[in-house]
Structures are given as C-alpha cells and as structure tokens.
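We show some of the complex, not the whole, and keep each chain where it was.
Labels run A, B and C following the written order; every chain starts at residue 1.
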Amino acid sequence: MTALAPETLDLLRQVSTATLTSQLLKVAGLRTRSPLDIRPLNPAKSKFVGPAVTLRYGPLREDLEKSMANMAAAENPTRRAIEESAPGSVIMIDTGGNITGGAVGDILAARMIYRGIAGLVTDGAMRDAGPLMAMDLPVHARVFTPPPHTASTLAIGYNETISCGGTLVFPGDIVVGDEDGVVVIPRHLADKVAVSGLEQEQVEAYIKRRVDLGEPIAGFYPASERTMADYRAWVAAGKPEIKVAVLF
Amino acid sequence: MTALAPETLDLLRQVSTATLTSQLLKVAGLRTRSPLDIRPLNPAKSKFVGPAVTLRYGPLREDLEKSMANMAAAENPTRRAIEESAPGSVIMIDTGGNITGGAVGDILAARMIYRGIAGLVTDGAMRDAGPLMAMDLPVHARVFTPPPHTASTLAIGYNETISCGGTLVFPGDIVVGDEDGVVVIPRHLADKVAVSGLEQEQVEAYIKRRVDLGEPIAGFYPASERTMADYRAWVAAGKPEIKVAVLF
Amino acid sequence: MTALAPETLDLLRQVSTATLTSQLLKVAGLRTRSPLDIRPLNPAKSKFVGPAVTLRYGPLREDLEKSMANMAAAENPTRRAIEESAPGSVIMIDTGGNITGGAVGDILAARMIYRGIAGLVTDGAMRDAGPLMAMDLPVHARVFTPPPHTASTLAIGYNETISCGGTLVFPGDIVVGDEDGVVVIPRHLADKVAVSGLEQEQVEAYIKRRVDLGEPIAGFYPASERTMADYRAWVAAGKPEIKVAVLF
C-alpha cells in the first residue's frame, strides 16, 4: 500500500468533502467518489479522516444465520474489521443499499471507539440511535432502524474492493467525512488533493469574504485568472482584513 | 383479544425497539416486525407503547372526495380511529407508502392528545410540521408535506389487518416506538418479550460498560456462556461498580 | 405578468403551506402544487415568500463541461438566475430529481443573499452543508451531497416553465416555504388564496384552541356551519379568551 506523506491526513482535516470532490474531478476526472444518499446521522459529529477497511454484507440465507452471523468465530468479517483494523481506520460497509437491519449498534460502536476507529460509513442502516447519538463515533449511513442486520443479512467479505453507495472503494483508500457526507480518495491521489484542496479552501475563503461584501460572481467565481491574481496580491500583502467587495 | 399481564406495558417502556426486534427474532423467528423507512419526526418525542388501532388509506377517486373524506359522517374511518380508540392506543395508518399528502395535521393531533392517544405511526406523510413539533404526540412517519391527504387519498378501512411499511399489523398488536423507529409485537408475544427484552437490556448494559472499558467482543458479545456467567456473578455480587474491562 | 395586490406577499407570510395547499384544492381544484420529497434543510430557516425564477439542469455531456458549466459566460443560466433576478425572487431548480451533485454551494448562496434572493428550492441536492446551515438563505432540497453539480449535470434552461418535484412551475408563480415544505401558487390565484388562506388560519386557530380544551371533532372540524357560526359569534364578541371546549 502506497505510503502517505506524513502531513496528508492533517491537511485533509482542513478540507471539506465538497472541495475534495471538486479536486478529484479537476485533477483526475473522477466524478463518482461520494457514496450517494447517505448522511451524517449526527451532523455535529460528522467529521473524520482515515484509511478504509471494508466489509461486505449479502442477503440472508436462513440456514446460515447461526454459523455465519457468529462473532465468536475468528473469521467472522465484522469481528475482523473491528478487532484487526489499525487505530485511525474508517470502516466502510457495503450492504447493497439494504436498510432492513442496522449494520452496527451501540456495543459494537463502543468497541470501535475503544479501538480507535475514526469513522463508520455504510450504504445501509444503523441501530441503537438513542445511545449512539451520544457516543463519539462519526457515522454516515442511510437511516436508523431497530432490527439487527442478522435478521436479513450476512457478513460475506472482509477487506475486499467494494461498492458503497455507488462508489468504488479499495481497502486503504482515504475516506473523509463531514456535514455534507463522505468522499473516498484513491490512495495514490491523497497527498496531491490534500495540498490542492487546502489551497482551494484558502482561495474560496477569500472569494467568499468578497462575495459576502458584494462582489459579483461573473468572472470572479469560479476562480478566474483575475481572481487568482487578486488572491495572490492579497496573500503577498499579508492577508489584510477585507472590508469591501472589490479589493484590488 | 388476549389480555396482557398488568406490568407488560410498563416493562416495554424500559426496552428499546432494537432489543425487541432481536427478541422477536430469537423467540419466534420473526424478521419483519419493524415498518421500513419511517422515522420519529421529533426524535426528542419518539417514545411510546400501546395497542394498535389501524386505519387504511387508498388512492383518491375524485368523485368521492366530498362524501368519503367527510369527517361529519359517523362511519368515517379517521373519525372513528380518533374518537373511538381507548386512551393509550397507538394509531397506525397504512397509506401504501403514499407521501403526496399529510395523513394527519395539527388539529387532529390535538384531538388525539386530548383523547390520550399514545402515538401515531404511518408509512405516509404528516403535515403542519411547525405546530406539530411543539406538541406532545410521538409521531413516526416518512416525511412532512404540506397538502392534505384528502387531495390524493381516501380513508377506506378502520381497524382491519393492515400492512404498514412492510409490517403486518393486527388491531391490538403492541406497538413500541423510540429514536430508532417502531416495532410491532404480536399481542400474544408481548408479555414474553417484555420480560426477556428487559433482561437483555440489563445484560447489554453490563456488556456495554465492560466494552467501554476495553473488553474485546470476541467470545463476549453477543453474549456467550462466559458472558452470562460473569453477568450472573456480578448480579449476585450486588452489581458493584464496574471499573475495569475484565471484571471476573 | 399579472400584478399582485400590494399586500399579498405580506398576507402570505402569515399563512402556512399546509393551509395554502388546502385553499388551492378548494378554490381551484389543484392537487399537485407542492414539490414532492423535498424538505427545509434547516427547519429553523425554512420560511420564505416570493415569485419564482426558474432554472433547468440536464444530464452531463462530458465534452460540454468546460463550455456550458462556465459561469464566466453571460448566457450561463445559473449566472443569469443569480445576477438578473429581482430582489425577493425565489430560485427554483428542476434537476429531474438528480441528487448526484449539489446544485448550489456556499459561495453562490452568499451571492444570492447579497442580491436579496428570498429562497432556493430544488428537487436535487445542495452542497457545503457546514457553512450553509449558518447562512440566512431558506433552502428546500432533497439532501446534501459533496460533489459539484457540474460533475454530473449542465444548466440548460433559464426562466422556462419547469417541473420541480412533480409540480409545474411558471416563472412568476408565487412560491411559499415553511417547515412542511413548499407550495407553488399560480400567480393569478395568489391574491385570492392569500386572503382566504389567512381567514382559514384564523378560523383554525380558534378551532385548535377549542379542540385543545376538549371539543370533539365530529361536526366541528373540518369547519362546519356550526363551527363558522361559533367562530363569527366569537369574533363579534371581540375574540374573548377561550377557556372551555364548548364556547357557544
């Protein structure tokens, strides 16, 4: 697995998922890097950054419920994801969009927190909303629902390439979450978009300040040559406080 | 209708819907007892327990709007559900998943509160979100939407067997709601799962405390023989405060 | 475009979208005036009233991304909607229900606020949830999602007749939003339903007070002849405080 630059995860913490999707489109032509139709179940605890560990859940076969849903077995995929993942990992669960059962509840979430899991993402459901909303685990999913996932699904794959909400995910891809949702960065692009994404954030903070003050968007946003020249002049000037829309 | 043990409803108030779906699977092999894709519209007022009174809404036939949507008629199903239900009842409305109109708004909700209705569940929509969010009626539904249900549906059945969000509901079934959603307990199983569910809650509170402190899940959760032995020893010891993961 | 009575927009600010859909059904037989499956992204900032300016977004053709998504071009529909709309306008975006990209993010929203846009409605997604939730623009949409809409759509129409969430919208129609969602009032009906809607609000406030105190709904709500007689007597009496269910 490609090594990341040491500062990459910290840089990514300062970049929004919106900006990262824009960068992935711009630098690599990638259009589908954000799982569709999921949301932070607690927007106030939506942010995380970390490498993906994957799980795949398939439909139940009733005669296998006892054997395959048994977390006492060392090879159980859910158990492996929880117990073998490096601290800082993000667990991503491909359920094929199944919301008939909650993929994870409060006790497994508690164990994930103890083991230092950075975040949990699934295109399915979660359960135990009551306690979970008070716990320190960022979770992005479709909905909450009471039933256990073992009533309708079986864990059938650990750390494979998966689809999550229509996004291809390789183990080790860098996953970022915030209030908007989730972006999955191909690992070899993480260093690059961390830097270019942070640059975009800084330029857009500058743009936003001027737009707030009355700058029209035409020729100014999305960032034009003129915008970038203004921005660089403002940076060169030591980033003075902006008090009017048309600064330079 | 089967009589319930006098303490059953009170016990059920202490058990989460998540735990109850697990119990229904365990004791009776029931996998589909939770209406899909509904949610508490106000998570802070999501909890209720009570026997089901049912309504069924069908698609509009335009020439019947005046006669069938008329709540002045004594046989109007909506009126019957609101005026004839025993205090403590839970009204469940089968709309076939129709979200084009709000099944109930603030005035009918006010009447339900006055009459002691414990909760309202529909696989359709609700309206009057503004006032309703401040009222003391737990409501689980798909969404809010402005139009009246009479613009697109007609009430066609009162206290029949219905489907609500893919769950079969008989009048008198015991319905429980919380932050996760809703579970519909077949009436004859309510006494049993009230007791076994509360037991599961107590065991899982013990498990969660130890997992919070570092107990690995392998062989411990879901509850194994060892877990149960530990739990019983802890209960026998007078439930002392748990300060380390590996207690016994 | 039909001129509105000068007080119409102010009257509409006092009427809920639920009431307005009831009025449009009652006075003109209109059943589908509320975009389906959208919601206020911030319920605390859901309210707005204003005339519609429309945008239409179609699916991407990859070779046109550079030219058609370019807001530097004067004819760009998104730019026109933002820069040419009269203050007080409501921008409505027909995406055909596409939630793969956010139609608008925080910088365009900032410009809309500066230009006095009253509200933003789309049957698609929005992005930049973090900053947007703190800004003073009422937004109704399906969801938040990180990617830019230019990753999957192109703006192809400005101020045409559109469909938004299954509702036909003409430029100039009067659009109202609140916690329930959105209603689109045909412009020629706005004066009428503003007056009749406010009347309905006042009658229903009276009804609700009495229902809260114990008045049964049968023959009283929806408003009957008796209800209206009571209401008029109460108004004639100077709207005294109501302390019992059966007032007259």
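By our rule, contacts are C-beta pairs under 8 Å (C-beta built on N, C-alpha and C of every residue); 3 or more make two chains touch, one makes a residue touch a chain.
These figures come from a predicted structure and were not determined experimentally.
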Exercise for the section: Going from the 3 copies shown, figure out how many the entire complex holds in this file. Expected result: 6
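Operating definition for what follows: only the chains that are shown with their structure count from here on.
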Practice task
Over half of interface residue numbers shared between subunit B and subunit C means same, under half means different, so which is it?
Solution key: different
Practice task
Quote the value, from 0 to 180 degrees and to the nearest 5, of the angle by which the CA atoms of subunit A must be rotated to coincide with those of subunit C.
Solution key: 120
Problem - Between subunit B and subunit C, centroid-to-centroid distance (C-alpha), Å - result: 32
Fill in the blank from the handout: Multi-chain contacts in subunit B, i.e. residues touching at least two other chains, fall at none
Practice task
Enumerate the contact residues on subunit B facing subunit A in the complex.
Solution key: 16-18, 20-22, 25, 31-34, 36-37, 39, 43, 178-183, 204, 207-208, 211-212, 214, 216-219, 221-222, 224
Completion exercise
Within their complex, subunit C touches subunit A through residues 71-72, 74, 79, 82-83, 99-100, 102, 105-108, 110-111, 113-114, 127-131, 133, 143-148, 150-152
